[in-house]
Every structure is written in structure tokens, then in C-alpha cells.
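What you see is the complex with one protein chain gone and the rest in place.
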Amino acid sequence: MADASLSQIFLATVLANNFVLAMFLGLCPFIGVSGRLNTALPMGAATTFVMLVASLCAYGLNYLVTAFGLEFLRLISYIVVIASAVQLVEMVLKKYSPTLFRALGIYLPLITTNCAILGVALFQTAREYSFIQALVFAIGAGVGFTLALVLMAGLRERLNLAIVPNVVQGAALSLMLAGLLSLAFMGFAGLGMGG
Amino acid sequence: MKQGIPFHLKPRSDESLFTPHPNGKRMFSFFHRHTFARGVHPDAHKSTAGSPIRRMPFASRMILPLAQHIGKPAVPLVRAGEEVVRGQPIAKADGFLSVPIHAPADGVIEAIELKASARGPWVESIVLRVYEASTQQVGWSQPCDIDNASPRDIIQAIQDSGMVGLGGATFPSHAKLTVPAEHKIHTLIVNGCECEPYLTCDHRLMLEYPADLMIGTRLAMRAIGAERAIIGVEDNKLDAVEAIRRCLPADGRITVQVVPTKYPQGAEKMLIKSLLGVEVPPGKLPMHVGVVVNNVGTLAQLGQLLPAGVGLTERVVTVTGPGINKPGDYWVPIGTPMRTVLEWAGVRDVDAREIILGGPMMGQAVASLDVPVTKGVSGILVFDKLHVEAERKIWPCIKCGECVKVCPMGLNPSMLGMLAARREYEAMGAAYHLGDCFECGCCTYVCPSHIPLVQQFRVAKGILRSKSA
Amino acid sequence: MTPRIELRTSPHVVQGGSVEQIMLHVVLALLPIAAFSVWQYGLSALASLVTVTLACIGSERLFNRLAGKPGTLTDWSATITGLLLALSLPPAFPLWMGAVAGFVAIALGKALFGGIGYNVMNPALVGRAFVQAAFPVAITTWIPAFAPQRFSEFAPTTFTAPLMQPPDISAWAKQALDGFTGATPLASWKFDNVLTTPTDFLTGAVTASAGETSAILILLSGGYLAARGFLDWRIPAAILGSAALAALLFQWLDPARYPDPLFVLLSGGLMLGAVFMASDMATSPVTPKGVWIYGALIGVITVMIRYFGGLTEGVMYAILIGNALTPLIDQVTQPKLFGQTRGKRA
Amino acid sequence: MTALTQPAPPPATSSLAMIRTLGVVATVCGVLLVLTYQNTLEAIEANKRIALQRAVFKVIPGAATMQAYYVSPTGVVEANGAPPPGGLKFFAARDAAGQLKAVAAEAGAMGYADMVRVLYAYDPDRQVINGFGVVAHRETPGIGDKIITDRGFLDNFRALDARLNDAGTALVNAIKGVKHGARQHAWEIDAISGATVTSRAVAKGINDSAGKLLPLLRPHIEKLKEAP
Partner (left out) sequence: MIPGRQQPTNLEEFLEGLWKQNPVFVMVLGLCPALAVTVSAVNALAMGAATTFVLLGSALLVSLLRNFIPREVRIATYIVIIATFVTIVDYLIAAISLTVYEALGPFIQLIVVNCMILGRAEAHSSKNPPLRALTNALGMGLGFSLGLLALGSVREIFGSGSLFGIALFGADFQPWVVMLLPPGGFFVLGAWLLLFNWWRARTPAALKAAEVQSHG
């Protein structure tokens, strides 16, 4: 895996191994925030951004943790540092770019304890990605998450106008839709295997 | 003399059916005839176009609602028991946006009371018992020297004539021809499209009274200060075009132009787009692009009434439909009850199912035969059992997109319909431009799911109006 | 004279045309294709067609009853789903799996969302994608076309006992038709760089799903539907056009590696999918501009999956992705409001 | 929990209290962690070793011991810690008598869904690959996972030709996957019908790995045979 090309990593992460639809990561925000298109897109953007931050943090931390032989602190340090970093970014944004803060800020705290974020950190460590690979992976994960979120939001907005049977309302409907999307995304399996 | 007309609105040749595009896209002009986008092509059913307008006799009792126009109802000038002569004003305008009403026949006022109206609710109406001896002679007039009158005089004379938009809008004509100072009108468009199926009253008027139409057109041009007038006629009425062309004045300020037959070609904004290639922005009026549109029927009638100084007491009505024995265009005195009209024209069988005032696309079904013919009634259609389809099953929207393909206003009726079904009225108004729908009916016409879209939109508009009020 | 008057709202005339009519015509248009498929593959294909269609109709009835809705069988949509589904399955697909596919198509593809008009993806494709994921071996087990004894015996897989694995039929298939390799034209191209000739495609002498091969019939039926206005011609045009363009581009880049556009158009389920599946009204955009985007995306994704994906065929997934994108496409391609200047949309 | 009983916000805690708390919690957690880590470390290492050994022994039947090495252009070293630059990992398996049975190495290639990681055994005497096992895969159950069980496929790895050219720089014949039933040469891998993608991934992985590893390994074979 460590020798995979960047485009391969990106394509596979966005489509074939989509974080939400193939890896079951980030399901809570996926189910929770996919009701409307106009929130789905900023949420996706904010998540992508946090993933990038998390990926950077995790890369540095992993380096430190491995160098000092403190593997057992990896998880704790990841989660604490990522959460703090996001908090920091939030503060900086609030101070220097209020517009961007208004657009993304409200989503940031929601995102911090999202398994997709930690997932990016853990997977890039497990797959021993290089620095650049890790960044591409994080962006791919974010784009994939956004894609799934936006598709889902579109479908759910449309179903708001449908007469869906009562027993299918709520989480059940969202999961079934996610299942259908996941089924459709299976078509991308193996995409980019030839490089 | 033509410096007031913007370059891109330069008059087109009235010679060709295939007018070249003003932007010079000549290549496609053969394929792309000048018209608005989308729309539908319903069957014309204009069988009455071939026979001359006939005159309908007076009914024994006439009903004249005080509100036959948009605006404040007229104020009665007569009391019960008073005798009136044909043409005499029996109600006066109440303010600027209002018009007087004239007695359609000699007779005696029976009462001023609530009577059934076409829209449903009972409205204040003057009931006139017609003397059997009443003649076509107009017993009252206030002649007007049209050649020397100022625009203001003309507008006053038009208001006094009680004229409203005869195409069905019933907007007082003088108000329409009163242009606020900030707008410079360069073109008067005379709407001779009559795009509704079945209706032929305008067609016959153009054929039979082209000279009156010219007089009316010139009066209107003077009133609004337009440099030119374009009479737009659909290409299924070429005989009318020919009749008008023979009467066109030599100065070339009035032209006639043929537009493709397509519904709703006769809608103001659509016709402006077809003739001039400009689109009136949403929420704006034709005068914002320097245009005023008037119906041919209105102008032809004006051309008759104004020089003589008489009021509007009769109009041409197309009485037709599969349920009518003697279909045709009739001069019908205003106030004639529907029952009388139908008796005269003959209803084919007792199983007439639907009686529609106006055209089949936008007209209104009436519940009572006691409803009178008012100024805005251009047609009376009677559909029999065969032609009124049995209750059609309504399916959910299958998103075929036909409605989107035909909506002349560029709306998304499919989405609007689904929103309406979920009562999301705010979204309809805010995000999907419900306010721009003028209920032409194209969407419902094509909908394979038989969703009553226009009706849903009407309801939604009403709710939005009452909310914002 | 007292006529009985009915009150209706305008417009008082309508074009005719109804959902039932559209659906019925689609069924009629599918029948020649189904007939060709039976002629090609014999009894097994016939059994599959009947079973899958009945499964769809039965499921529709069941769900309508559960939902307490009046029957909607008269709208023919379940029949269309059944026929399309059967035509997209291998001709000797075990009947019990076909029934599962039919049930899933109606249940997950349609009933879940409230029935006709509300489905978000083409039900037939949902059923197909489900069984493709569930029974990957059976759905890639093919039988030869025009085997001599096709009208006298069923393929051994057809009557597999429910829930059980179908038997291996490679020996049977080899004996049924000499030289039968069991690979579809796309698989032959992808893995062995062997191109099937256009003649084989046109005569139907290829290994394929039941209804994929009759390109001419599909185009004729589609043309009929389009001419009658029951099908938006833009969708197949956009899909086939964009797929051909993409194929042309790749062939220009590397002629040795990528096949010609004609092969791309004729092979696999592209024709059937473009004409009959992608054009499903409920799951395709409503705006004319959106329809072009939708079709172009499906064409390109199909070629991408075929060329670079793990699967040999991608039409089905491309259409499902297109379906999923439809609400978004609709959103961004709302028609321009009359009189509004471009770029200024509220 | 409910708005009704929302207490007034308590007075702000001093920074000292916060730091004290975090310190205490961190200490408690740290102690717990270190304890766990130390107590499980051996078991985990043992588990991993056993798992690896089991995998290697499965690929090289008859092996009794195994040792991991890194081979690089500079030589062969025992695999402890980080690999030398350009180093590749391989395992040398010996039988009970201490004779080198074969070497094993891991290969990987992108399969249908994800990386397919396999272990293969190389017999330096006969210059063939004669053992094969799957380490990890995410291929479709029922299709791709046939590479673990399919008899015909496993038969490919009885004596898969992996000869090096005379200069010892590359394989004479690239190992490649061919369509099911089309195997003609000893260096070809007969794909599983219906699982062509996965089969080819295996072939590609082994070819890439062997193509890199074997030329590096060749000069040191004799030494490996000697060293216990």
C-alpha cells in the first residue's frame, strides 16, 4: 500500500473505498446532517478541512511516538491533539476570518469527535503512508465524505416530497438510502487498480 | 422620428413568416421562427372562424354586476323603477381604477341586489327588465372629437365608455393606456393572437372590422405616445392578416406581423418576446420595456365606440363547443344571462356537462345558468358528456418533465406541484417563483399523471397572498 | 332546459396521455426484445422472464396491501420493472435468485419510498445490483446463444433449489455449443484483448444477459417510444454519445489498448440501459438541460468503470450513480425564469 | 438534565484545580496504560510470531524453524529493527536438521477491492516458486477468495518458473496470469474462472516481488544455506 500512486489513493478513497459508503466511517454526521443540501456542503467542506488538520497532526505524532517507542500513547495523543488542534483552528478562524468561521465554524465542534476524522489518522498510520500520501488520503477521504453527504442530502430532500410509508421514516429510511448508495458505489470497486 | 426605439427593437419586416433574428442569426431563421420558448399546441377547434358574427336579441331580463372589471366596483346611478335607454350610464366609475356601466337595452331597473356571479360569490348587480320594444338604437351618446382630442381627453373618453380589456383580463383600458411619466413607450402591441382553442371572436372582429381596429389602434397610440403599433396575429388567421393589411395606414406606423400558432402566444409577455425579442423581467410590466399591449377586440370596439361617444353595451362572444347546436360568434348584449345565450344558440342535449366562460385553457366553469355575460366573457363553451372525460385517476408525479418542457415562464411545475402537495407554500414562492405563474394551464394540459397543477398553484398563491397581507 | 353542470378548474382540455398509457407502451416496446431473447436462449430465458416478472408483480401487490393502498398493477410499472430486470440477468440465472431480485427491486427500489414516482433509483437496477452483490458467481455464469437444444431443455442452473448453490455448468455449456468460452465480449476484451466482431453483436451470437444483444431491436423500440413521446430521446442520445466520445478519446490516446467506439456501444448492457433504464422518468432529471448532463455522466462513468474498474461492465452502476445524482442535477439546472437575466437566480 | 432544574453556573474553577485534575487523571491513565502494555506485550509478540510462523510453515511444508532477514545491495542482515536502505524482508525456513528448505516473502498487489497480500515460497535450488498462501485480502467472498481454496489455482504454485537470467538481474520470464485454462508455460499462472482480477493481482504481486527480491538474494543463497 505504501507504494500506491497518489491518484490511485485519491480515486480509491473517494469512490471505491468511500469512507461512509464502504468503510462505515462518519455515519453519525452522515445520518444527522444529510437532511438538507445547504448544510451538507459546508459540513463536507469543514470535515475535509478537519481531516487535513488531523492527518497533519497524526503524521507528526506518529513520528514522535514511534521515535520514542511510546506506541501505547498513540491513540490518546491522536485524539487529544486532534481535538485541540481543531479547537485552535476554530479560535484562529474566529479571530481572523469571521466569514469563514460563520460558514464552517458551527460544524467544527461537531466534527471533532467523528470517527471519520480519527479514521483518517488511524488508517494512514496503519497503511504507513508517506507525508504526501497521507495528505492526499485525507483530502480524498474528505471529498468522498462530502460526495456521499451531498448525494444523500439530494435524495433526502427529494424524499421529503414523497409519501414515504410511516414505518420507513427517520433513521431507517436514511440507512436504506445509504444502502442503495453503497450498492451503487460498488460499481467503483477496483477502480484504479491498474494504476 | 424613430430615434426613440432602441436599436435592438427596430421594427421587423412584416413581409415574411420567417423573420430574421435581430441579432443576425440568419442561418437559423428558417428553422427558428420568432416566438417564445416552450408552450403547447392544443387542437384549435376554431370551426366558428368561417361564419360572420351574428346578433343575439335582447333577453327579457339582464343582470349587470357592478364589478365587471378589475378595480373598485362601479357606483349605481339609478334606482329601482327608473327607466333607462340603451347606452345610458347606469353606474359611474368609483375612482380612477374603475369604469362606468351602461344600460345594454331600453328598459326599467327592476332591482339592485345580490346575484350569482361566474366566480361563485353573489355580487351586487343591477337587474334590468328589457322592454320588448327595445331596439338596437343607442339612445344616449357623448360624441368625442377624436381627431383633435389630447391624450388626456382620449383617456377620459375611454374611461367614460366603460371599456375594459376584452380578452378576459377586464383591466380598465384607460388605466392600461395611462403610462406613468417615467416610462417612455415606443411600441403599442395589438394582441390578435387569440391562442385559446375554440375562440374566434377576435378573429372575426379583425376580419369584419379592420377599419375600426385602425381607429382604435391610433387612438391608443396617441394616448400612450407610441411611435408605432404592431398587430401580432397567429399564422392560423392569415385571412385576418390580409384584411388588416388592406386597411393599414400609409404612414407605416402600424404594421401587422404573423407569429407562429402556439399557446399561450396571446399572453402579453409571450407576445412581446415573439414580436420584439425582449423578455419582460419577472415582476415587471410591459411598460418597463417600453411596450403597452392591447387586445384587438378592445381596440376594435374602442374604434367603434369612441367616435360615436357611446358606452360599451355589447361584445362579441364565441358560443361554441361540442354541446352547442348553432355555434358561432355573436354580438351579445352585456348582461344577457347565460341561459338565454344557450337557448338561442341551442344546447344539443340535456347532458351538457361543463359550461366554460372564456377559452378552455384559462376559462372558468360556471355553476349557474343565471350568470350573465359580462364585459370579460370572450367565449361560452359547452362540453357534453363525451367531451368531459370521466374522473381521471391522479397519479403521483412521475417526474417526466413534460411540464418543465412546456412552461412558458420557465418555471418548474413538477417541483411546485410536489411542494404544493406537501403544503410547502413558502418554498414555492421563494425558491420556485410561484408568483410568476400566470396560470396558462400548459403544465396541467400535458401532465400524464393528471395532477391539477394550476389549481394547486392558485390555492398556493391565495394562501401566500393571505399570509403576506 | 336544465343541463347537469359539472364544475372543473382550468384548463378544461388536456392532451390525453396518461401514466398507464406511457407504461403500457414501454411494456409493448419491451416485448420484441423479450421475444428475441427467448429465441436466442430458449426455454431458460423464457422461464426467467416469466418468473422475475411475476415476482415483481406479486411483490407490488404485497406491498400495496401492506400499505393499505389500492392496487397499482394497472399502471404496468411493476411489469416493466420485471421485464427489464429479467432482460438484464443472465438467461440461465437460477429462478429463485431471479425471484429474490424481483422482490428486492420492488421492496428496496420502490415500495420503501412510497411507490411509483417516488423511487429514487431505477427499481430494476436496484434488484440487479443487489443480486450482483449477493450472488456474484451465478450472475456471471452465462450460457451460449443459439444452442441447438435450447427449446428442448433448460439450462441446469435454471431450476436450482431455493437457497442452494447452482451447479457448475461449464461442462454442460461446452457440450451445448462447441467452442463456448463463457466470457462476455467485455470480459474477453478486458482480460484477453479479444474483440467481438460487430456482426456477432448484430446477430446476437454473443454471451450476454438475456436482453442485451438485440441492439437493432432496442433502438427500434426506443425510437418508437421516443417518437410517441413516451421516452426522452435526449437521455439515450446523451449516454450513447458521451460513451462513444469517451471511447474515441481513449482509442485515440492508445489504439492498441482501447477498443473502438462501436464495440463500446454494442457490448454489454449499454444499449438496453441507455434506452430503457436510464430513461426511467422518475429517476432522471426533469429539466432538459439536466437530462443532457445526466446522460453524459452515465456514458462517461460507464466507460470509466469498464476501462479502469474491477468490473467488466459498468452501465448498471453508472445509471444508479446517475439516479443518485439526479436531485442535485435538477437543483443546478432549474430552468431560467422568463425575463430573468442569466446568472441572477434567487 | 432538563431545563427545569438547570443549576446556576458554578463559580469558575481555578486553573490550578484544572491542571491538578488533568494531572491526576493523566497519571491514573498512564499507570493503567503502562501496566497493560507491559503485561500484554509479550503475549502480543508471541501471538504475532506464532501467526507469522504458522503462515510461513504453511507455505513451506516441512519447515521447522524460520528466521526473518533483510536483504539489501549491501548484504543480508537479521531482521531486528528498521530495514537497511533498499532492504527487502524475507524469511528463511529450515527443516529439523537445519537445512534451508526455502525462503518465503510477502507480495502484494491491488486486487478487486483492496490490496491482496500473499506469502510465497521460493526454492533457490530449483529456482521455482513452490508455495503460496494468502495473508490478507478484501476480495469478494465467493469469487476473489477462491485464491485461498481453488485447487486448480493452488496447483499453479507447485513449480512456478522463477529462473533468473544469467546475469542474475531479472527473471527470465515474467510471471503473469493467463485466462483460465490457457496456461502453457511454467511461468504462467492459470487464473480462476470468474476471478480473473484477483488471480492477476496475485500474479502481478509475485512477479513484482520476486523480480526485486530474487536478484538481491542470489549472491547470498550459499551463505544462507550455511548459516543456521
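As written, the chains take the letters A, B, C and D, and residue 1 is the first residue of each chain.
In this text, a residue touches a chain if its C-beta (ideal position, glycine included) is under 8 Å from a C-beta of that chain, and two chains touch if they have at least 3 such contacts.
Predicted model, so just to flag it, every value in this text is computed and none were measured.
A.B. asks: Among the chains you can see, which ones touch the chain that has been omitted?
C.D. replies: A, C, D
A.B. asks: Out of A:28, A:64 or A:132, which residue would touch the omitted chain in the full complex?
C.D. replies: Of the listed residues, the one touching the omitted chain is A:28.
A.B. asks: Looking beyond the chains shown, say which of D:24, D:64, D:96 or D:172 touches the absent one.
C.D. replies: Counting the whole complex, the residue in contact with the absent chain is D:24.
A.B. asks: Consider the whole complex, including the chain that is not shown, and state which of A:6, A:41, A:56 or A:83 touches that chain.
C.D. replies: Per the contact definition at the top, the residue touching the missing chain is A:83.
A.B. asks: Of the residues in subunit C, which ones touch the absent chain?
C.D. replies: On the subunit C side, contact with the omitted chain comes from 97, 108, 130, 133-136, 138, 160, 163-166.
A.B. asks: Can you list where subunit D touches the absent chain?
C.D. replies: 1-2, 4-5, 10, 12-13, 17-18, 21-22, 24-26, 28-29, 32-33, 36-37, 40-41, 43-44, 47-48, 51, 136, 140-142
A.B. asks: For the chain that got dropped from the picture, name the residues of subunit A it touches.
C.D. replies: 21-28, 31, 72-76, 79-80, 83, 113-115, 117-119, 122-123, 126, 166-173, 175-176, 178-180, 182-183, 186
Simple rule for what comes next: only the chains that are shown with their structure count from here on.
A.B. asks: More C-beta contacts across A-B or across C-D?
C.D. replies: C-D
A.B. asks: Just give me the whole-number Å value for how far the CA centre of subunit C lies from that of subunit D.
C.D. replies: Here the centre of subunit D sits 43 Å away from the centre of subunit C.
A.B. asks: State, to the nearest whole Å, the distance from the C-alpha centre of subunit A to the C-alpha centre of subunit D.
C.D. replies: 29
A.B. asks: Spell out, as numbers or ranges, the residues of subunit B touching 2 or more other chains.
C.D. replies: In subunit B, the residues touching two or more other chains are 396.
A.B. asks: Could you pull out the residues of subunit D that touch at least 2 other chains?
C.D. replies: Expected reply: 111-113, 197.
A.B. asks: Could you pull out which subunit C residues touch subunit B in their complex?
C.D. replies: The contact residues of subunit C facing subunit B are 1-15, 17-19, 21-22, 75, 114-118, 232, 281-288, 291, 330, 334-341, 346.
A.B. asks: Going by the contact rule set out above, which residues of subunit B touch subunit A in the complex?
C.D. replies: So the residues of subunit B touching subunit A come out as 396, 418-419, 421-422, 424.
A.B. asks: Where on subunit B is subunit C touching in the complex?
C.D. replies: Touching subunit C from subunit B are residues 36-37, 40, 42-43, 197, 269, 273, 279-282, 284, 323, 339, 342-343, 347, 350-356, 360-369, 381-383, 388-389, 392-393, 395-401, 403-405, 407-412, 414-415, 430-433, 436, 439, 441, 444-450, 452, 454-455, 458.
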